[in-house]
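Complex shown without one protein chain; remaining protein chains in place.
Note that the chains take the letters A and B in the order they are written out, and that residue 1 is the start of every chain.
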Amino acid sequence: MSVDIQSLSVTLGSVQIVHDVNVHIANGERVGLVGASGSGKSMIAKAMLGLLPVDAHVTGSLMLGDVNTANASERTLADVRGRYVGTVFQNPGSALNPVLPVVRQIELPLKLHYNLNATERYERAMTMLHKVGLDDDIARAYPHQLSGGQQQRVGIATALVTAPRLIIADEPTTALDSITQRQIVDLLVSLVDDAGASMLFITHDFAVLSRATTRSYVLDRGEIVESGDTEQLLTHPQSAHTRELVHAARELTLRATQTESAQNTVLADNSGMSSVATGTLTSKTEEGRA
Amino acid sequence: MRFVIRRLALFAVALFGISLVVFVALRILPGDVASIMAGLNSPPERVAALREQLGLNRSLPAQYADWVSALCHGDFGTSVLTGRSVGAQVGARAQVTFPLITLGLLIAMALGIPLGCAAALARKPAVRAAFHVVAIIGGSVPALWGGLLMILLFSRGSGLIAVFPSQGFPQAGWSDPGAAMMSLILPACTVGIIVGAGLMRYTRAALAQTAQSDAVAMAMACGMTRTQAILRVGLRLATAQLVSVIGLTFAEMITGVMVIENLFALPGIGAGLITDVGNRDLIAVQSELFMLAAFFLAIGLIVDLLHRVLDPRLQSAGDNAEVNA
């Protein structure tokens, strides 16, 4: 599904949080939205899904396929969400319904959008559960009984179970430790590519961004300050804000690569795409050090 | 399981504490109960006899030990004034009070929870403000006055729409269920509206909190509308909180309906306790206060145990786990 955001502005109370933002995502493309915390990234994601608080004011157009979610009715939005657009949240620990067993959570989008009988639904959910690398015995568990990484796998399974055409991943790895981060990003990328869906990947972390996306927008205080090829942004950041973000990512990766280089090769098997990304990232880091 | 045992132990300790508090409070406060009971200007012999009868001339520990050991055998003592067993007296009163507060609570829930949900779902600030004002007004009416307005509007005799008996409870009690029920409707409505207003504000506040949670956002992201997500996920997440409020409200209503019982001349627990206090019926008051306090503690216990059933996070988490819904 293609996404076309034209001159989007979001105002919350008397504060304008997003200023005149334009974003384009082509069919099957993986695009990043990067910025420091407080830059308004999540607001854009929420605006796309119609999840902003009721008193928020949105102007501009937000085309997801042929639906403009900026002025669509609640019913239309609900039909789009979970069916054509899957969402992965930052904190699976708080986003997963604490009173639902894992399998019920994954079944939820199917239940809301498709007329399947209970067995069919269960089977599809279990297939999805296996796809994200979780075992059968997790199906009956409650979210709080899982580790952070397992929780996020459940979140990904829920987002992808209906085979949506667009995935919005809102800081899906921020709450995780660095090893799990890579596993989750690689899993997400391989599943999205297998399905041929598009993805908007939101993060503040360039190190993750280069593994997950090909093209990126840099957001600073609600405005797009730079955009282009993710690699290009990493190697030749133009704006001061981008440079800062890249620098911060290098600092982190420097330490991470030394301890985890052994694991990279193992993890990279998950998807060809990500092994390239890992390779480039490491070499970039080395360059930076020199 | 360990939690249940620990909670039960705490309950037992609290019961003991309460018995001590009630006993001490009724003895150390100034004023000679025997002489007040006997009435003004009564001869000293009469006062002395009463004191003897109440056991007031014995040492305090001995009085306490007698009372508690009797309690342990299910004997709540005998009223000095009426000569009836306090246990039987309270049992008869409970047949009025429990149906009354149960009905009142049902009315409160039927009013408060849907209105609270509607208030939480309202998008327009003006509508939200209107709900807020309705809840404040409902909670600001003195029960006495609310009951009077009910009588003025709906009771036989003085009411504009004369349907319900204005006062009293049928002599036959529940052997005539229709008449008994009719006599409870007006008082239950009064209680229900006032308690319902509080419940409405609580429901709204609890839902407003869960409506902002990630879990509700996730449910919407899966394809629910905001209304669906708040009612299905938000309300479910607020259930544990609401259950404790409703449970504690139920406990408080026992004494809370005192004024209503008095106004509608219903022979309930609260009205009876007031009579006993007015008569300075020491033994009856002491045992009744203990029973009420024990009831409050028991409701607290049930609410705590229900919490664990309703929230899977508490079942496997440690006893001190904090839940951030």
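Descriptive notes on the structure:
Just so we're on the same page, contacts are C-beta pairs under 8 Å (C-beta built on N, C-alpha and C of every residue); 3 or more make two chains touch, one makes a residue touch a chain.
Just so we're on the same page, contacts and distances are computed from a predicted model.
The protein name that UniProt records for the chain not on display, among "Dipeptide/oligopeptide/nickel ABC transporter permease", "Peptidase E", "Extracellular solute-binding protein" or "Metallophosphoesterase", is "Dipeptide/oligopeptide/nickel ABC transporter permease". When the full complex is taken into account, the listed residue touching the unshown chain is B:151, out of B:50, B:151 or B:310. Of the candidate positions B:68, B:274 or B:305, contact with the hidden chain is made by B:274.
By the touch definition given at the top, chain B reaches the unshown chain through residues 14, 17, 22, 25-26, 29-31, 33, 36, 136-137, 139-145, 148-149, 151-152, 157-158, 166, 191, 194-195, 197-199, 201-202, 204-205, 208-209, 212, 245, 248-249, 251-253, 255-260, 262-263, 270, 273-274, 277-278, 280, 282, 285, 289, 292-293, 296-297, 300.
The rule is short, and it goes like this: only the chains that are shown with their structure count from here on.
Centres computed as Cα averages put chain A at a distance of 50 Å from chain B. Residues 46, 49-51, 53-55, 74-75, 77-79, 81-83, 85-87, 89, 91, 94-99, 108-109, 112-113, 142, 144-145, 155, 158-159 of chain A touch chain B in their complex. Listed in rising order, the residues of chain B touching chain A in the complex are 123, 125, 212-215, 217-228, 233, 236-237, 310-313, 316-317, 324-325.
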